[in-house]
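What you see is the complex with one protein chain gone and the rest in place.
Labels run A, B and C following the written order; every chain starts at residue 1.
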Amino acid sequence: MAQMWITMGPQHPMTHGLWTLRVKVDGETVVDTEAELGYIHRGVEKICEARDFTQITPYCDRLCYVSAMTWANSYIYAAEDLLEAEVPARAEYIRLISAELQRLASHLMWLGAFGPDIGNLTLMTWCMRDREMFLDLLQELGGSRMHYNYPRVGGVKRDIPIGFADRMVAKVKLFEKRIEEYEMMLDESTIWLVRLQGVGYANAEEMVEAGVSGPNIRAAGVNYDARWAHPYSVYDEVDWEPAVEKPTSVKGADCYDRYRVRIEEMRQSCRMVLDAIEQIPGGKNTNYASGDEMIYTKPPNRAPEGATGFSNYECTRGASQFYIKGGGEGRGKMPYRLSIRSPMFITIPYVAKTMIGYKVADIPAIMGSFDPCIGETDR
Amino acid sequence: MDDKYDLRDWIFSASEDLVPSLLEGTPLEDNAAQISFGLATFAIVNIVFLMLFFSQFAILWIERKAVARMNDRRGATTALRSLWVGENGVTGGEWWNMLPFGLGKPVGGLNKWLNKKFGNRDEKFATVDRVNNRSWMGYPVFPGFFQNVADGMKFLLKEHMVPQRADKLIFEVSPFLIVSSTLLILGMIPLSSGMYATNPELSILYAIAIFGIAPIGVFFAGWSSNNKYTLIGGIRSAAQLTAYEIPLLLTLLSVAILSGTFNIVESIHFQHSAGSWNLFLMPLGAGLFLLTMIAEVERVPFDMPEAEAELVEGWWTEYGGMRFGMLFMAEYIRTYAACFLFTHFFLGGWHLPFQGLIGQIPLLGDAYLLIPGAVVVLVKSWLVFLLVFVWARFSLARIRTDQILEFGWRILLPLAVLQVVLAAIYRLYLFDPTEMSNSASGGWAWDAFGIPLLVPIVTTIVWLGIFFLFLNDEDKSGNTERMFHVYTEKPAGTYVPGQE
Amino acid sequence: MGMAITLEQNVTAVTECADAINDRFSGSGITAEIIQHSNAKKYSFVRISTPPQHWQALAKWMKFEIGVNYCSMITGTHFPEGPDERGWDVVYHLLRQPVTDQLPNTNTVFVAEKMVGSFIPVEFEVIIDLPNNDSPTVPTVQHIWIGSDWNEKETWDLVGIKFEGHKNMHRVLNPHDSPEGFHPLQKQHKIRYHDFNEMYDDAQGFVRKPADEGRVK
Partner (left out) sequence: MADTGENFAAFNSRALVEMVGGVTDEALKVTRIKQFLSVLAGRFFNWAGRKSLFTLHLGIKCCAIEMAAAATPRFDGDRFGVLFRSSPRQSDVLLVNGPVSKKFADKIVRLWEQMPEPKYCIAMGECAISGGPYFQSYNILEGVDTVIPVDVYIPGCPPRPEALIDGFGLLREKIIRIGGAPSTGRDSDKPIIVGDE
């Protein structure tokens, strides 16, 4: 059969969002690919130039629709760099807990979307079922199911409610058992293994060269994580180890490694929040009023002339970075330029090239294993 | 043993009695025999077909609800009740007044009474009302059964669309090719020895031949839609069905060898007369049959032609409206037919489990034997559908195309040949034709060394042993190339270089 | 217990890098200084400012001599009212990551506190000031860091900074049929706000809803 181009997207079950993958196939084999982005480009960077530093947080929530909390935190660290704000220790702990709960929810969403990619429909509902547990917990903090607008420059919006700690511990412990259930269903299914193993190799140096980060790199056997390499929050005080996979081939990490590393990351997140809630300064069953100095320090609301802020944050899909230029006459309350680095914007073109040589049926497996999120990609 | 309720005989004898007496004195008198035969055949064909066709809604319902339960959901809950309570209290006006002659008045009265009795009762929250109109006083009756009816009827309403650059003739014809060939399968499936539309001598061959027509329609459909997804889906379908047709044929050949007939009804009689269902004599064959059938009807894990993840909806992407509804229905009829064939070939058709033993118990045994054969067949095939097709579909992932083909050609085909050889050996050397008996208690043709039913018991145990052997044969540390083996580090991150 | 790079490690590595750059490129207009973040753990990073003509040389040197292997983001900014020598600037954020290929069945789990030398992750910020004219141009580093490829495309698409020598430059976020020279993050484009309705008139002919016509938001 002659070679032909197939356009997958923008509306396609494989894309997990709105983008187009153009695939050149020779029979069932992928020969060439092209990624086409920008279908939900909203111009957030432009809009944020007309918002003050508190008003930007909701936009950062909406950058990535499955990990709102981590993106908001990422922005907040950049704004704190710009505004030179001090953050109380309790607020840092709460941020860590909220970010890790969000990471659990995000990875569950990923696993749930990855299941139908491979053809396993039950996985979707099971993962979404468990995701609801963490959304409930986050809802207790932020008041909304998805977009919390929770962190503030200089702290967090409000304290953890009374009883949150117990509910969270119960749910996280239940979830640790559920992870074993997933592993039982997936790792012991030969079909799952033959679909993922040996498919979609990507090695570490190539990925770093191309700008891939986060779990996708750790799947290739290298422990590199912004949480310890460019430390923020209190990750050095809680009990965790980075989740790293052993690659089984010189070719690097395959889809199975990327699946495993996220499962392990969920375990580590569980471990982290369980430890953090015990260590939290001020006690886990106290509730400070919002604005209390335990959870919030009022930052200066104007940035000095010519100041910049930068944060390197380990989001659920990799390193998200914010770079804010502040200052300027009359504009001290708003950023002069806010730039967002999205991990998936750089990863998706790379993944598209990774698919070359595999079968058409492997496209969703490879694409899904890298966990694309188009909200952050197109900004 | 024949089913007690010989519907076919009743209808034919009734027709033979009635028709000549009715036609007496008319010019058609000479042809009374043919006419009575024709009428009786028409009646039985319709009865059987309608039974098969409407019991298909049960299949759809079983799948929908079972899947929902596996997914921790509740599943469809649509009830007919909203026909008169409307939605959210909106009933579309007093439609009964639009009926002429005031004939709708009693309907209107009834409707008002029903609304008052079972309708929404102005709950405090409107949403409670909205949600509640799916049940009768809070008790759902066959919840969601009518969802599939609604789906089917809705397709009738939809606009018929043909893609502009499609090959219009083939695009229009291929759904009918698929559907009509699928309906023909139902023609020769017996519901019991007294309830079948037709019983050709070589009905097994007929079933396979008919099963082989639909793939052509699938390929036509995929090609004529002028869409790359459907094209790939159609080609995948053709490749896959070709690969799996041969093991399927060989498996059925072994069934035919074992029971010594190419007729479905006779092979069912054989299972009872010889004393053991084929399932226990050829577990390998049963497994092969199910695997190949899942591939034939294109369900997970062999649903590559409709792989939703990469091929949108596979070869039927471009079909909408009733064409899609018919294709959807045809797929379920094929699945249903596969369940029936499994029931007939391996589970003893209309015979009850342990019919010979339980039937000898006084009173209880008589009551046991009173269960109609059609009910037994339906229940068995629903169970096969539920335990094999639905369960597999919602707990397994999808295999890749090349893996499907490799599995079919390199694993299933040799196994099917092995099964043929085994069946011949069983028939020639382990089978005692003198012990066959078509009585209610059945025969004992599979005894060996004087031990009753030794052959099926040993066969089953041996194959179960082999199955468990393969199940636990994973060498987790030996193979570093990891294909097919779970080899992951756990817990991650505990490995420190230089400390091992 | 969790791990993290300590402040001493960070300061050591940052100082080493800054000194190396200052030594190597002294007198060419390239300066490296150590800046401390004022958020989180108050870590430091290297801020380099370079004239555009030396950027490729600097980039190559950084990649192969001090192991900066990761180009994470590129930010272009428009200063329409800025001085003549700084009408635009381009900021590169680069990272040094101790990532290497792994042999099968091995992995590298770093103990952060024990890392030394070039293994310590460092953050770089490269600032290139461009003169205030209509065609800001920077030499591309697409061939040095593959990761900068799409970043540069995005920067050109949104801000309009031209990357000299970039192959296959095309719009990535804006529609392909956007008018030539339309780069929305340039400051002459106001957002649709209050009185600025000119952004409604676009090439594809999308207009406001009839009901909203002339309404001020």
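In the analysis below, a contact is a pair of C-beta atoms (placed from the backbone, for glycine too) under 8 Å apart; a residue touches a chain by one contact, two chains touch by 3 or more.
Nothing here was measured: the structure is a model prediction, and the numbers come from that model.
Colleague: If I'm reading the header right, one chain is hidden. Which shown chains does it touch across the whole complex?
Modeller: A, B, C
Colleague: Considering the whole complex, which of B:Leu110, B:Met161, B:Ile425 or B:Ile451 touches the chain not shown?
Modeller: B:Met161
Colleague: Could you tell me which of B:Gly86, B:Gly260 or B:Gly365 touches the chain that is not displayed?
Modeller: B:Gly86
Colleague: Write down which of B:Asp3, B:Glu63, B:Glu245 or B:Glu308 is the residue touching the left-out chain.
Modeller: The single option touching the absent chain is B:Glu308.
Colleague: Give me the chain A residues in contact with the hidden chain, please.
Modeller: Against the left-out chain, chain A lists 10-13, 16-18, 38-44, 46-47, 50, 58-59, 62, 65-66, 109, 112-113, 124-125, 128-129, 131-132, 145-147, 374-375.
Colleague: When the complex is taken as a whole, what residues of chain C touch the one chain not shown?
Modeller: 173-176, 184, 189, 191-193, 199, 202, 204, 206-209, 212, 217
Colleague: To test your reading of the contact rule: which positions on chain B touch the chain that is missing from view?
Modeller: 64, 68, 71-78, 80, 82-83, 86-88, 90-92, 95, 98-101, 103-104, 126-127, 130, 134, 144, 146-147, 149-154, 156-161, 308, 312-313, 316-321, 324
Following the convention adopted for this analysis, only the chains that are shown with their structure count from here on.
Colleague: Which chain lies the greatest distance away from chain B when centres are computed from Cα atoms alone?
Modeller: C
Colleague: Identify the chain pair with more contacting C-beta pairs: A-B or A-C.
Modeller: Higher C-beta contact count between the two pairs: A-C.
Colleague: Any idea how many Å lie between the Cα centroids of chain B and chain C?
Modeller: Going by mean C-alpha positions, chain B sits 60 Å from chain C.
Colleague: Can you give the whole-Å distance between the Cα centres of chain A and chain B?
Modeller: So the centroids are 44 Å from each other.
Colleague: Could you put a whole-Å number on the gap between the CA centroids of chain A and chain C?
Modeller: Here the centre of chain C sits 21 Å away from the centre of chain A.
Colleague: Give me the residue numbers in chain A that touch at least two other chains, ranges are fine.
Modeller: Residues 223, 241-242, 244-246, 248-249 of chain A touch two or more partner chains.
Colleague: Hey, what residues on chain B touch two or more of the other chains?
Modeller: 480, 489, 493-495
Colleague: What part of chain B is in contact with chain A in the complex they form?
Modeller: 67, 70-73, 228-229, 232, 236, 300-301, 303-304, 307-312, 393-403, 480-495
Colleague: Could you list, by residue number, the parts of chain A that touch chain B in their complex?
Modeller: 4, 6, 8, 12-14, 25, 28, 115-122, 124-126, 129, 185, 187-195, 197-198, 223, 241-246, 248-249, 256, 260-261, 264, 267-268, 359-364, 368
Colleague: Along chain C, where are the residues that touch chain A in the complex?
Modeller: Interface residues on chain C, with respect to chain A: 1-5, 37-41, 43, 45, 69-73, 75, 77, 91, 93, 95, 97-110, 112, 121, 123, 125, 145-151, 154, 158, 171-175, 184-185, 189, 191, 193.
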